[in-house]
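For this depiction, one protein chain was excluded, whereas all remaining protein chains were kept in their positions.
Labels run A and B following the written order; every chain starts at residue 1.
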Amino acid sequence: MKHYISSSILNHSLLIPTVMVFLSPGTINDFMRSIGKIWVVVAALLIIFIGIVVFLFLLEKRISKLENDLDNE
Amino acid sequence: MNWLLKNWYKWLSILLLLYVIAFGMLVPLRPGIMKTDTFRLDLGTEAEIHIQFYNTHLRKSDDHRIWIRVDNDHAIKAKSFAVLNDVELKAVFELPSELPIDERVAMASLLADNSVDGPMVLPAAFSLVGENAGPGEISLWLENPVSDLNMRWTYAYPWRNILEETIRNTYYHVPMWFGMMLLFLISAIYSIRLIRSDNQDYDSRVFSLNLVGTLYGLLGILTGAIWARYTWGAYWSGDIKQDMAAITLLIFLAYFLLRSAMDPGPKRSRVTAIYTLFAFAASIPLLYIIPRMQPSLHPGSGGNPGFGGDDLDNTMKTVFYPAVIGWTLFGYWLSNIVFRLNRLGRKTEEKIFT
Partner (left out) sequence: MTLSAFFSILQHEFKMEFRHRFSSAALMVYVAAVVFIIYLSFSSTEAAMWNSLFWIVVLFSGLQSGTLAFTREFGDSHLFYYQYVHPISLFFAKIISVWIKLLVLAFLAWFVMGLVLGDPVVRSGLFVLALLLGTLGFAAIFSFLSAIAMNSRNNGLLLAVLGFPVLLPVLLSVLRISSISMAVINLDASDSILTLISVVMLVLGMGLFLFPYLWKN
């Protein structure tokens, strides 16, 4: 058990700096500009997808509200 | 079968969007020159230039020709070159001691051509600087003119230097605006029908179309911002079209404020429909007249080439027009769901509270 904990701590201690390096603005910019800036297009498509999904969730909330109104009639 | 026919626009929008996403992402870019390692070239010296290409197969062909071109008639051909790999090449130029034009400094473009990749150009690649440059010995500039380029048609999108692969955003960012305007147009038509007949179903139509139109506008702003970040340099570049689009969104957001500030009923639907018409009319100068009066980074205004000229060639049109139709039909589908929900809510309230 102890072994597992220490190894997970070790993993995290390695993971956090790696994540931080990856998430630094310079790395993100380099990543977005790689392969002819194709990731910019991917990001745009993702934004549209997420936007529509959020819209659908809000719509569903309205439907639930309507269902509640009908049930409480 | 009947069901299929009844929902024709939904199937059509899905088919079109599948086509747009598949072809928009999978069709390659035409080969192009990405960058060189030198910008300033001194006349009268021998220059070795490292050139980086994109999407090329340099090792497949051996008939490379590379020029530094000052204008249509005057160019210097590379003396020798060495292909490093498929996308990199080193070229050696022997630069004459004088410029062919009456200037001390001249901008020159880099031109490359081979039988596999076709002609490629990097505009404004070099600035040629000479000590005693002036009109003089120009025969060196005329010896190897740019000629017999391997021009041919390929199914690929054009290479643009700063845009690179993001030219594909034309199919995802631009149709958001076209879709928004078309949805607002349909909403304006329903507004006219509402103020003529007072049919409450039209109010639900106007509301739902305005809602999805605003969603499209928001998505257009967000996708535009991230596109601008990696091409123009900042999320918000103070570009006139960006500003006007944001104002258009504000106008339509005010519709929802007005709607929430009034009690439901025929009076509200009439007033908000009138506002929708007014807002639609007011957004026309914002989106189509004022941006044309000022220089813009967007195509189609100021000193830029018009949208549809260089920025939208025939290959791109085969995807762009389906994209506009597909996204608009999809938006109409979304608005139809909102419409039915809104209508149902109104009927329910009428049933419960009266």
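General observations
Please note the rule applied: a contact is a pair of C-beta atoms (placed from the backbone, for glycine too) under 8 Å apart; a residue touches a chain by one contact, two chains touch by 3 or more.
Remember, predicted model here, so these are calculated numbers, not experimental data.
Put simply, the hidden chain is in touch with B once you look at the whole complex.
The missing chain, though absent from the display, is touched by one residue of B:Leu128, B:Leu277, B:Met316 or B:Leu341; that residue is B:Leu277.
Residue B:Ile290 is the one among B:Val116, B:Ile186, B:Leu218 or B:Ile290 that touches the chain not shown.
Seen across the whole complex, the unshown chain contacts chain B at 195, 247-248, 250-251, 254, 257-258, 261-262, 267-268, 270-271, 274-275, 277-279, 281-282, 284-286, 289-290, 293.
To be clear about the criterion, only the chains that are shown with their structure count from here on.
Against chain A, in their complex, chain B makes its touches with residues 21, 25, 29, 54-55, 163-166, 168-169, 172-173, 176, 215, 218-219, 222-223, 226-227, 229-231, 334, 337-338, 341, 344-345, 348-349, 351-352. Those residues of chain A that touch chain B in the complex are listed here as 29, 32-33, 35-38, 40-41, 43-45, 47-48, 51-52, 55, 59, 62-63, 66, 69-70, 73.
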